[in-house]
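The block underneath contains the structure these notes are about, expressed in structure tokens.
Of the protein chains in this complex, all but one are displayed in their positions.
Let's turn to subunit A:
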């Protein structure tokens, strides 16, 4: 009797995601996240593998491996007693936690995940940068300076148009009231005898006719 062996399913590509860079303060804990995308359901034989390459070195050592449903952490290398698995493999999360980072931990961490039969993928790397004081986030000061200057520009434009409008309003008020000293008295206190009575109030067309009757503001 011939028994048929089933065809192994076709392997497809798997895409692995980690961060690009992680910044951390000396002595703090840093989480390195790793996730993957694969068309198939997460299999029971999913594996996660982390390796570490110090800055300036060409060799990388393996520091973490998850396979067969159990995590295996480094207990001999540079991260012994400092590495903890905080991921959830059934949710495709293979994150690890490194406690109490030091300057020697500067380097590149590479995550490789396999979801059989999808095993063809490129491992993804995240760089760890350890600082004694965290630098300002990239772009915060840039955005602040740009925002402040543009805001100042908008403010100047608004104040300019407001001044023009107020001058127009002064003429407008004087023609309505009999006392003639209302409004913001900036220049001159000669109440002008304005005889025109505008027929509209606070519409754009009204403002345009007023613009013709106001003294020109020289820039």
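Operating definition for what follows: a contact is a pair of C-beta atoms (placed from the backbone, for glycine too) under 8 Å apart; a residue touches a chain by one contact, two chains touch by 3 or more; residues count from 1.
Quick note on the criterion: contacts and distances are computed from a predicted model.
Set against the options "MIP18 family-like domain-containing protein", "Peroxisomal membrane protein PEX14", "Peripheral myelin protein 22" or "General transcription factor IIH subunit", the UniProt name belonging to the omitted chain is "Peripheral myelin protein 22".
Considering A:120, A:146 or A:162, the position touching the chain not shown turns out to be A:146 (whole complex). By the touch rule set out above, subunit A reaches the unshown chain at residues 21, 23, 58, 127, 129, 135-136, 138-146, 149-150, 219.
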